[in-house]
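Removed from the display is one protein chain of the complex; every other protein chain stays in position.
Letters A, B and C mark the chains as written, and numbering starts fresh at 1 in each.
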Amino acid sequence: MAEIVSLADAVGELVRDGDAVALEGFTHLIPFAAGQEIIRQRRRDLTLIRMTPDVIYDQLIGMGCARRLVFSWGGNPGVGSLHRLRDAVENGWPRPLELEEHSHAGMANRYVAGASGLPFAVLRGYVGTDLPGQTANIRPIECPFTGEVLTAVPALRPDVSVIHAQRADRQGNVQLWGITGVQKEAVLAAKRSLVTVEEVVDELTPVPGAVVLPTWALTRVAVAPNGAHPSYAHGYSTRDNDFYVAWDDISRDRDRFTAWMETHVL
Amino acid sequence: MAEIVSLADAVGELVRDGDAVALEGFTHLIPFAAGQEIIRQRRRDLTLIRMTPDVIYDQLIGMGCARRLVFSWGGNPGVGSLHRLRDAVENGWPRPLELEEHSHAGMANRYVAGASGLPFAVLRGYVGTDLPGQTANIRPIECPFTGEVLTAVPALRPDVSVIHAQRADRQGNVQLWGITGVQKEAVLAAKRSLVTVEEVVDELTPVPGAVVLPTWALTRVAVAPNGAHPSYAHGYSTRDNDFYVAWDDISRDRDRFTAWMETHVL
Amino acid sequence: MSYSSDEMMCVAASRALRDRTVCFVGIGLPSTAANLARRTHAPRLVLIYESGTLGAKPDSLPLSIGDGILADTADSVVSVPEVFNYWLQPGRVDVGFLGAAQIDRYANINTTVIGGDYRHPKVRLPGAGGAPEIAASCREVVVVVRQNRRAFVQRVDFVTSVGFGTGPGDRERLNLSGAGPRTVITDLGILTADPDTCELTLTHTHPGVAVETVRAATGWDLAVAPDVTTTPPPTPEELTVLRQLRSP
Partner (left out) sequence: MSYSSDEMMCVAASRALRDRTVCFVGIGLPSTAANLARRTHAPRLVLIYESGTLGAKPDSLPLSIGDGILADTADSVVSVPEVFNYWLQPGRVDVGFLGAAQIDRYANINTTVIGGDYRHPKVRLPGAGGAPEIAASCREVVVVVRQNRRAFVQRVDFVTSVGFGTGPGDRERLNLSGAGPRTVITDLGILTADPDTCELTLTHTHPGVAVETVRAATGWDLAVAPDVTTTPPPTPEELTVLRQLRSP
């Protein structure tokens, strides 16, 4: 059963230097508060896993927390580049960043395999692209019935997965709705998990389209109101598109980025 | 876009002699009305596919519509045997029935592969059992990353899948809720599909836990009020457990079964 | 209070379930026993039915694993592929509850065919359902089955679900993640798989049942623990709740 603890305690207990950490949330429900707590606790050498690194990974990378990034689309959605990610890859600042790169379909299926207790997933993907040339984690596999050749990718098994959700009940059952992305799979694929929530309520009244994650499948729950900002929590907030646009300027320059992080996060 | 037609027309158009037909619905929402229309239209040589054959396949088999059954659990849930299924297998009455037998996990994954456009699915299953000895459709597969050996099963691609749902809108979008089983996968795996519904409404207001199948992914929709009886439609009816118990007697004897079918179905 | 041997079996099975564990439940006796546990000593027992209902809390016993009461009371209803792939397969379930038509010395289970050969069986049973993967992937498995020589056979006619195969080391060789059917609860007593030999061994007899009676109901030379004890009889509370569950 998941214990409900403070965000600082949860990150302190669950996230260790050198861990493979997945913060998921597909545009919606991105766990910014948890990511920034990881920065405050100065974790190092993390392997960051995420389909769409987004601004939160730009911050983690720019603050030197990451050694490696496993991802499928590393941009600022609707705006442009993630400048801290680019600076790390192009110039090694503040430290070099190793990349393992996939397609969305590949990453999604890697989480599915992890959640399913399988060592790999099969998809129609990557064929003819230059992606398989850059990682050993994309390989051909033959159908034992038809002989057709498809693509296999290994399961993702993060040490910790972190997601944000609308709410939990007092037992630690979690409910999220709206665009629910790959969060169920990310949590079930991980060895440990943390869910931050907008609020804790007495009862999870059913909501159309909601995913419920039972408390016994989670490790820790922490309350973090508005913990997805500048992403959003459907029914609680809207996406702060202005912030995403503003981040382009804030993050372009190393000094301005560092000053902003010192003022707003540390 | 799915056309809304009469049940008789839908079955007439979509189900042909010799087809592989899947009627799905896991205890809940079993498409009895559609199955009985297939009996009335005297289809022959069908390959019947279904995780849990239930009473509707007992009726189809007893009436001689089937040549082959692909399944994973062939009983009368909570009651005992399906006597018509047993009579066909044990005594070849009214005609011999070929069996292809799987586990639930295997069947579910075969539908998933079909819905995903993949030729096969991978699972941890069947290992050490006598099931792989009885069909060529269960084979080992090696993980290209770890070398671990798992089990592969081929995709199910029914010629027609038939399900029952609570309602459709006038465009043919379909909504079902409660226990939704493997119905989405069965429909998406099939070449053609038919959904019978309790009613057609102007708008599909959202319902917690509901699955929505868009009209452009379906072939035909037909109105069949109470079309799941003696199974049920959550929110519309309850399972007729008495009928399931009564079926044990009705179906035990060939003559009594035939008389019952003539009176109640033909 | 007087009670039947089936009631004793059901109560013994319910006692095998600890509170706050997760139990994958088949219909019939397993469902009865699991709900009895939930209404007595294990109020936070989590029930999963293969219809996709996670955390179902039925007030009365469902006839099928897909009755509406299960969906109405569940924490979450998921698809059938999901219940097998995301919840059962990775080993998240503590206890799987299975029945059997035949069971052998190494707790292998047959629910497929009896007599004749597979294509021409004397008796065609319902088949596998969720059982092979429940037997493979749950952290442990409890089998509930009435004990007699038709059911307890030297060697099952068909292995539908693997217990301990042909003995020690087989589960490891087959790469089965769970510990297997270590406990078999019958209307006569309780059998436990010996940790060394993997053979089902009689450890408990129910009140009034002689060891010789259990041996006589077993189709092989049944191993008997040196310290066979008598199962405590059903308490009045257990019987009351069980009977309420059965005829609400």
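Keep this in mind: a contact is a pair of C-beta atoms (placed from the backbone, for glycine too) under 8 Å apart; a residue touches a chain by one contact, two chains touch by 3 or more.
All figures in this text were calculated on a predicted structure; none of them were measured in a lab.
Trainee: Could you tell which one of A:Arg43, A:His102, A:Arg192 or A:Arg220 touches the chain left off the display?
Mentor: A:His102
Trainee: Give the residue, chosen from B:Leu46, B:Ala108, B:Ile138 or B:Val212, that touches the chain omitted from the document.
Mentor: B:Val212
Trainee: Among A:Tyr57, A:Tyr244 or A:Phe257, choose the residue that contacts the chain missing from this document, as touch is defined above.
Mentor: Checking the options A:Tyr57, A:Tyr244 or A:Phe257, the one contacting the hidden chain is A:Tyr244.
Trainee: Based on the whole complex, identify which of A:Gln36, A:Gln59 or A:Ser72 touches the chain you can't see.
Mentor: For the chain that is not drawn, the touching residue is A:Ser72.
Trainee: Would you mind spotting which of A:Gly35, A:Gly181, A:Pro214 or A:Gly227 touches the chain that isn't drawn?
Mentor: Checking the options A:Gly35, A:Gly181, A:Pro214 or A:Gly227, the one contacting the hidden chain is A:Gly181.
Trainee: What chain B residues would touch the chain not displayed?
Mentor: Within chain B, the residues touching the omitted chain are 1, 115-118, 173, 184-185, 188, 211-214, 216-217.
Trainee: Just checking the interface: what residues of chain A touch the absent partner chain?
Mentor: Residues of chain A in contact with the hidden chain: 26-28, 51-52, 71-75, 77-79, 81-82, 85-86, 89-90, 101-105, 108-109, 111-112, 123-131, 134, 148-149, 178-182, 184-185, 209, 232, 234, 238-239, 241, 244.
Keep this in mind: only the chains that are shown with their structure count from here on.
Trainee: Could you tell me the distance, in whole angstrom, between the mean C-alpha positions of chain A and chain C?
Mentor: Going by mean C-alpha positions, chain A sits 40 Å from chain C.
Trainee: Distance between chain B and chain C based on Cα centroids, please, to the nearest Å.
Mentor: A distance of 28 Å separates the two centres.
Trainee: Among the residues of chain B, pick out those that touch two or more other chains and give their numbers.
Mentor: Residue numbers touching two or more other chains: 123-124, 148, 209.
Trainee: Could you say which residues in chain C touch two or more other chains, in rising order?
Mentor: 85, 89, 137, 177
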